[in-house]
Each structure stands twice: as C-alpha cells, then as structure tokens.
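In this view, the complex is presented without one of its protein chains, the others remaining in place.
The letters A, B and C name the chains in turn, as written, and every chain counts its residues from 1.
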Amino acid sequence: MKKIINDPAAVVAESLRGLAVAHADLLRVRDDPALVVRADAPVAGKVAVVSGGGSGHEPLHGGFVGPGMLDAAVPGPVFTSPTPDAVQGAIAATTGPAGALLIVKNYTGDVLNFETAAELAAAEDLDVRSVVIDDDVAVKDSTFTAGRRGVGGTVLLEKITGAAAERGDSLDAVEALARKVIGQVRSIGVALSAPTVPHVGEPSFDLGPDEIEFGIGIHGEPGRERIPAESADALVGRMVEAVVSDLPFESGDKVLLFTNSMGGTPQLELYLAHGIAERLLAERGILVERRLVGPYITSLEMQGISLTLLKLDDELTQLWDAPVRTPALRWGI
Amino acid sequence: MKKIINDPAAVVAESLRGLAVAHADLLRVRDDPALVVRADAPVAGKVAVVSGGGSGHEPLHGGFVGPGMLDAAVPGPVFTSPTPDAVQGAIAATTGPAGALLIVKNYTGDVLNFETAAELAAAEDLDVRSVVIDDDVAVKDSTFTAGRRGVGGTVLLEKITGAAAERGDSLDAVEALARKVIGQVRSIGVALSAPTVPHVGEPSFDLGPDEIEFGIGIHGEPGRERIPAESADALVGRMVEAVVSDLPFESGDKVLLFTNSMGGTPQLELYLAHGIAERLLAERGILVERRLVGPYITSLEMQGISLTLLKLDDELTQLWDAPVRTPALRWGI
Amino acid sequence: MACTAEGVAAALRAAAEVIAEHRTELVDLDRAIGDADHGENLSRGFTAIVSALETGVPETPAGVAKLAATTLISKVGGAAGPLYGTAFLRASAKLGDAAEIDVPLLLDALRAALEGVQARGKAVGGDATMVDALIPAVSAAEGAADGTIADVLTAAADGADRGAESTVDLIPRKGRASYLGERAVGHMDPGARSTALLLRAFAEAAR
Partner (left out) sequence: MACTAEGVAAALRAAAEVIAEHRTELVDLDRAIGDADHGENLSRGFTAIVSALETGVPETPAGVAKLAATTLISKVGGAAGPLYGTAFLRASAKLGDAAEIDVPLLLDALRAALEGVQARGKAVGGDATMVDALIPAVSAAEGAADGTIADVLTAAADGADRGAESTVDLIPRKGRASYLGERAVGHMDPGARSTALLLRAFAEAAR
C-alpha cells in the first residue's frame, strides 16, 4: 500500500484538519468525536440538515457542509459508520426549536447508530426525524435483507433538502420532501479496481485484469455480478438499463442525471460515460434537464463510476438550482 | 488496461461530447480540429484568453472555459499538444480587435505548435501574444535544456488572466499580468502510481510497490528522482522545501496554496496533505491567504499530488476572488 | 476466578487481548463479504474498554458491563458497535446490583444479550450474523446449567463455535454481506466469529 498518510489510525482526523483550514469561511471541524459543522451554526429558526457515515467517500459528507446544504456532517472512521455520541454532537451543535433532519444511508451500521442518536435527542426534547436513503438498484430489495444501499442519490438528497431548509421550510415539509426524493431517485455503480482502506493495507477485493464488478457499493462490498470488461457503450448501456427499468423512468420524464466518479476514474472517461448516458436517455425519450458530473460520492481511489437518475418536477428543479456554497458544490453565491 | 472507453482513438472526441452536453450553458465543442469555446464567444471588446495542450489533464483546459476564465481551450490527443490549425481555430472563434493571449505550457510540442499558430494569426492582422508558463521546480532550468515544465501554476494563471480580461483589461495589461504571475508561481509534483494512456494500454512508467517518483510531470514523464515511500509529513515537507526554496518564498509573504490531485488520489489523502502543507508554511511565517484543493490539473488516473505556491498581492488576490463560472471552477455567480 | 466486578473486568481485558490477536483474521473475514473493518472496529472498542477500566473498575458486575456497553457504543461504530453495545447493556440491566454473578444470573444475562441483539438488529437464526453464534451459545449454556460459571461459559463458547461454523453455508440476509446473496456462501460471518472468540475468552478467564 502506498498512500499519502502518516499513522493509518489518524487519517480521518488529519484530513479533517486540512479541510478545516482550507474552508475556514464555511465550516468548523471538531475532534473526538469528529464533526464538521457549518461555521455559522446553529442558524436561528432553520431546520438543521445533518448527515454522516463512514469516511472514504469524500467529498460526501464533509464537503457538502455550508449554506444551502448540510448544517453538519459526522465522519466515522474509514468505511465505518460514526457512533451515536458523534451524531448527537452534530445535532447539539446545529439544532434549535425548528428541529433537525438526519439523512441516513441504508447500511445496518449507519441506521443503528443514527437511530440511537435520534432516541437520545428525543429524550432531550429536540424534534429530530430520520430518513433512510436506499437508491442502489444493484441490491435486491426485500424485507428479508438489509435492503438497498444508499449511494449516489444521497448527494442529490442533501442538496435538495438543504435548499428547502435554507429557504425556511418546516421540518414536516423538509421531511416530506426528503421522502419524495428518496421515492424517485435510483442509482447503479461499477468498479474497475478496488479501493485500499488505510488500516487494511490491501485492496478490498481482487478483480482480474479483464473483470468489472457490476453493481458495486461504495465500501468495496462486491456487487450484483462480475462481468468481463466491455466497451463504454455496452457498460453504460447496461447501467442505464438497470436504473431506468427499476423505477421505472419513462419517456417524457424530466430527470437530473448524475454521473459520478468513484474516485480513481479520469475525468476524460467520466465525461465520455456521461455523454453516452445522455444519448441513451434521449433515445428513450427521457429528458435530462439538469446534470452533475464529477467525483462526489467516492470509494477512496476506486476506479469506477455510478449513474444516478432523479425524476424532477418544478419544485425539485428549483431547489436544485437554489444557491449553494460548500467546499464541493457551489453555485449562485 | 481497463478503461471506460470505446475506440482509444476516439476518446478525446467522445469525452468532449459529454462535456458539451453537460455544460451547454457555458460552452460549445467543435470537432476536427477539436475545440472548446465559450458559449457566448466572441465576447465583444474583450481580450480573448486561450489555452490548450494535450488531453488527459482534465479539467485543464476545457473545464476552465466560461465567464471569468478561458474563452477557448484547444485539446490535443491524450498527452500530445494540439496542432497549429486547431489553435488557429480557437483564435478565430474568440478573437476580435482587442486581441488574444495564448497561455502555453512549456513543452517543446506546445511551444512549437502555438508559435506556428500565433504566426498564422499575425498574418491575419490579429493581435495575438503568447506567454509560456514554466513553474515546475523539479526540472533544472537552463538554456541548454527544454527548460522547466508548465504544471499547476497554469490553473492559477488562467484564472487570474481570465479575470483581468473579463473586467476589460487591455491586451498589454493582461499580458503583463500573466508575466508577473509566471514570475512568482512555483510547483512540484509527486507520483505514487503511473497513468495509462488509452492508445498505449500500459502504465507510462513502472514504479515499485515502495517507490515514489519525486518531481513528476503531468505526462508520466519521470521526475527528479525516485525515492522510497515515506510518511505524508516527510513527503509534503520535501515538497514544501523544494517549492519554497526555489523562488524563494519568505516569511511574511502572502501566498495562494494550491494542493492538487494528479487524478487518482483520494480526497481524504489530498486534504491530509493540504493540512500538512499549511502547517509547514505557517511554521516558516508564510501567510496562506487563499487556497485551492482538488483535482484541477491531472495526469489521467495517476495517483499523486502537486503543490503550487503563488505569491499574492492585492491585485492578484482581487482577481483570484473575482467571479468565475466554468465547469470546474465556480464562485461568485 | 470469582465472577465479581474485578472478575468481569479481567474477562474483558482477556477478551481485548484475544481480539487484538485475531484482528487481521476478522478483517479478512469481513474483507471477503463486507467492508474489511470488523477486526479494526472491535480492536478499537476493546482497547477503549481496557483504557476505561484503567481509570477505575466500577463496583458491580453490572457497572462493568455497562461501562463496556457505553464504550462499545461510543467507540466502535458500524453495525457491530450498537449490536454488541446493546448486548452488554441488556446484560447489565439483568445483573442488577449483584456483587457476584452466579450461574442463573449468567444465563439470564446471556439470554438478555441475545434478545438485545435481536431487538436492535432484527436478525433471526439463519440470517448469517452474530445471532447464529449467540443462539446455540445460549442453548448450550442452558444445557450446562448444572456446572460452574466456567462450565457454562465453555459450553456457550462451544455452541458459538458451532454456530459460527454454520454461517459458512448460509446465504446472508442481514448486514452488509446480504448484498452478496449467494456469492457469500462459503464464507464465515465475521460477527459470528467474533462472538465465538469473545465467549471463549470469557470462558478461559473464568477458569
């Protein structure tokens, strides 16, 4: 393993130090438990939007803290969900009478730890609600499993609920909006190589020189199936089919298309894939009205991409377009 | 080689198609020769700022086209400078009576091809000037060699000259400003792994499991020396020393610190390195007043980072802060 | 060793050593069907328990168990943190203010731990989780109710070993491994394995 790190156990703390000094205008970082909090938190009268999860997916979530998006992010160790006291710390630092929405990705660890934190907050008479995002179509959804994972849709969910909270929506409204977004966003990911977790020192899985993991998660968990390497046209076609057929998205639907790099994919390839996805959606009569292209929810240095589609309506489009100012997403301000 | 591509010969054209459709509000892409041009070009009365070079360094240069930065970018094949007729096309599409500044990275191929294009433009009575950026301290500067390479400083140069052109500065002024920036910006890069050029299909160099290439270029050209892998503290310390001692940067200097990912470095490590660099500069009394952290000038999927320092004064700071709206850099609008 | 507060603390220290020794094994099991952190998560948690005990051992076995619970909850994260944390919390609640744990109390505590894990994680037997180690551990412990504390814990550890072994052939239906479906068959569940290791460490400590 070659990495630009010191002690593997200190990677998250040291990285957060860099984030703090680079973006002191937007956020503050606290140590032990680690927290990233909006510089002007708590914002009076505003619903707090809080998210978090294991580290290694940067810019998710710390890179999305700032006006128009998250009030706080709770980074756990690499690929390991944070503990309830950390989540509680984030709630305490951001939440007033307007309450807070916790955005939780559907992983057993995240769900359990955020659940516990929400219970503790309720005991302190704070109005805290949780939504669980599970947009990954790679995983069979069933009440007999842990269910679908939360992946790329999380970024869109955080932007849109953040915008609603920023304009002053009530907790009821923000929560309802979040559930609506979760209901109409779907994603699929692929990996061409594995990430290496610093404290492990070896790649999280072994992939042959001509193999692709189709339906990969963001923690190096294996996906739906292993397929032979194929052309970008074929691979993106397979991904579009998986996402579109799931909701399903239909001819005439207006959508946001999010083409995400898993970390190690050159931007040259990312835009190439994005162009193919746009073309395939156009062929199906699906109208791409907004797009996001870049490394926004990653798996360390893993090479691969994910595609996320969100069905848009006027309200969602307006909230997507609303100003946002965070380390990783910024427009309008 | 595993890549998300179709025909290796079509990678750049197909990727540009994705860029065009993703950012139709900002730019247009033309084919054969490939060009990326601001959507509202030519902007009346404005000095055009044009850059370009081999592809594979994205977002450089196409991702910096838009208000406040470049008027056009000329992408060559991967790691190969574009031809004079392409550069000429970019000049023709953007340049009016106010003239154009060509920003050229100091590589023999870029210099020769842009030189030829400038001669052709002069023959058509257009006022076209060129500046050559050569900020890489890894290379010994000497009139007996090709000289220093243009690397990270290019991003800062394009932002600052773009801002000056946008506010209406004359070509003389923009050119003088560019030379000033070139005089006070320095960079150094390191690689932990090699990029793989699509038409080659193999890594551009072989690096042992415990080796780091110190002083790497952005084309997989080997660097100053090969060193054993070391801690982030040691490595960033070595990089800061190389950059600071070169200009030199001194106690009391105000600077912009740009911590760049070469493409495949996880953001977790990038911010960790950034934090160390800020600390080491503070220890030397150098005042970091602005910063940029992210993958802005890359070498495909190469793992590694570069550090760039630019000495600031009020004018440069103001131009850095000026609004910019491009696919990869955006603030204030 | 008597099952006083000090005895429980000693058992936890012994468990911390075992977890440290098996850190890589647990990471590798998790690497195969999860996200390669189970060993790292538990080491972090048990190291923290040992430190917490250094600043003072609580007065009752229940107090020690509660300290373990809160430490695991606040240090481990992931799925294992809340699950093991809940197990110790429920066990602690059963132990009340007893100065020493006897066999009936131990059985109550073990049952409470299992119920806690199931209440929190909603897994049943056969889902290929730590529950598959805990269920046979509790029944084996109940079968050894005539013996000493050490006998009961040894029986529990034996049961947990068999349970962990049984997860190799199961299709996981809870936790991260469930994403893999049939591709996870052939791999032992890391949480089931760590449950077996912990019970074995407690059993050895009780000798």
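Note that in this section contacts are C-beta pairs under 8 Å (C-beta built on N, C-alpha and C of every residue); 3 or more make two chains touch, one makes a residue touch a chain.
A quick note: this is a predicted structure, and the numbers were derived from the prediction, not measured.
K.L.:
What shown chains come into contact with the chain that's not displayed?
P.N.:
Even though it is not drawn, that chain still touches B.
K.L.:
Please identify which residue in B:149, B:186 or B:291 touches the non-displayed chain.
P.N.:
If we include the chain that is not displayed, B:149 is the one touching it.
K.L.:
Which residue, B:18, B:42, B:68 or B:84, contacts the hidden chain when the whole complex is considered?
P.N.:
If we include the chain that is not displayed, B:84 is the one touching it.
K.L.:
For chain B, which residues touch the unseen chain?
P.N.:
33, 54, 76-85, 107-109, 112-113, 115-116, 138-140, 144-146, 149, 197, 199-200, 202, 204-205, 217, 219-223
We take it that only the chains that are shown with their structure count from here on.
K.L.:
Taking the mean of the C-alpha atoms as each chain's centre, how many Å separate chain A from chain B?
P.N.:
29
K.L.:
Rounded to a whole Å, what is the gap between the Cα centroids of chain A and chain C?
P.N.:
Here the centre of chain C sits 32 Å away from the centre of chain A.
K.L.:
Give me the residues of chain A that touch two or more other chains.
P.N.:
Within chain A, the residues that touch at least two other chains are 78.
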